[in-house]
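Everything below concerns the one structure shown next.
The complex is shown incomplete by one protein chain, all other protein chains being positioned as in the whole.
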Amino acid sequence: MQDIVLELVTRLLIPFVQLLGAYILLHGHLSPGGAFSGGTIIGTSLIFYSMAFRYSKRRHLLKHDTSMKFEAGGALLYVVVGLIGILFGFRFLTNQGVFPIGTPGRLWSSGMILLVTLGLGVKVASTVFTMFQELLEGGTELDGHD
Amino acid sequence: MGMIDRLGQNLYYLVSIILFIIGFHTMLTHNNLIKKIMGMNIMDAALFLFFVSIGYIQGGQAPILTENAGRLVNPVPSALILTGIVISVSFTAFALALVVLLYKHYGTLDADKILALRSKNYEQH
Partner (left out) sequence: MRSFLSLLVLLGLGALLITAVAEMPLFGAPDSPAHQGIAIKYVSDAPHDTGAINVISAIILDYRAFDTLGEATVLFVAVVAVSAVLSKR
């Protein structure tokens, strides 16, 4: 069952939801929020799209393979940022002394935390979306095409 | 100070214990597997409430160090409970996946009926 009202409202709402998610993600070191909350909001916007456009032609916004690649890439960014600390002669996941810390309170500050937040946010968003999609398609008989 | 007075002061702890008991009751008395998972989630929420309310300090604000920040709450319980929330989400997703598989195999969500079906299958072999 295709619903034109639902699709139109969804198309209008999703940019704002994603903007809120990106704001919470990028300001994780300045205001309440961070990687897990921002990533969950972005993942929720993807779920929103996938539920509203479930019966139309443009159904797959994000395929499983792409989503898994995003997820592995986020975790890999975390580990690589941690290994840079070892490269400079410090311990795993060192911030002070390796990355430029900057003045506290600005957006471009706090060195490693911003990078790690971005990687973790992408990972959490794709995790939430993949879990939802697996549970949605696993319950149907026809191999994902219900 | 009597026990009732102390409980009135520690109202957040009391409410989290009551929520925990409600979740445990849901897990024990309902046969539906999805309701059992919902009961476990209520127990998780009770634990999170308990742990985060330990970190509160009278008149404290959120631990953001701006110029005009007054007294701050304790940030350590809030930071630690994030791990618990992530594990709760992961566990719920895995349990729901297993429930989907069980429903496809046995055709019911009732735990007792699934047990009966399993023992019947066992006797036939």
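Which chain is which? They are A and B, in the order written, and residues in each are numbered from 1.
Convention: a contact is a pair of C-beta atoms (placed from the backbone, for glycine too) under 8 Å apart; a residue touches a chain by one contact, two chains touch by 3 or more.
Note that the structure is a prediction, hence the values are computed from the model and not measured.
Chemist: Looking at the whole complex, which visible chains does the left-out chain touch?
Modeler: By the stated touch criterion, the chain not on view contacts A, B.
Chemist: Where the complex has a chain not shown, which of B:L11, B:I34 or B:A116 is the residue touching it?
Modeler: B:L11
Chemist: Under the stated touch rule, tell me which residues of chain A contact the chain that is not displayed.
Modeler: 28-32, 34-35, 68, 71-72, 74-75, 78-79, 82, 92-93, 95-96, 101-105, 109-113, 116-117, 120, 123-124, 127, 130-131, 134-135, 137-138, 143
Chemist: If the missing chain were put back, which residues of chain B would it touch?
Modeler: Interface with the chain not displayed, on the chain B side: 3, 6-7, 9-14, 17-18, 20-21, 24-25, 28-29, 53-58, 60, 63-66, 71-72, 74-79, 82-83, 86-87, 89-91, 93-94, 97-98, 100-101.
Going forward, only the chains that are shown with their structure count from here on.
Chemist: Would you kindly tell me how far, in whole Å, the mean C-alpha position of chain B lies from that of chain A?
Modeler: It comes to 25 Å between the two C-alpha centres.
Chemist: Which residues, counting only chain B, touch chain A once they are in their complex?
Modeler: 62, 64-66, 82, 85-86, 93, 96-97, 100-101, 103-104
Chemist: Across the complex, what residues on chain A touch chain B?
Modeler: Checking each residue of chain A against chain B gives 30-32, 36, 104-105, 131, 134-135, 138-139.
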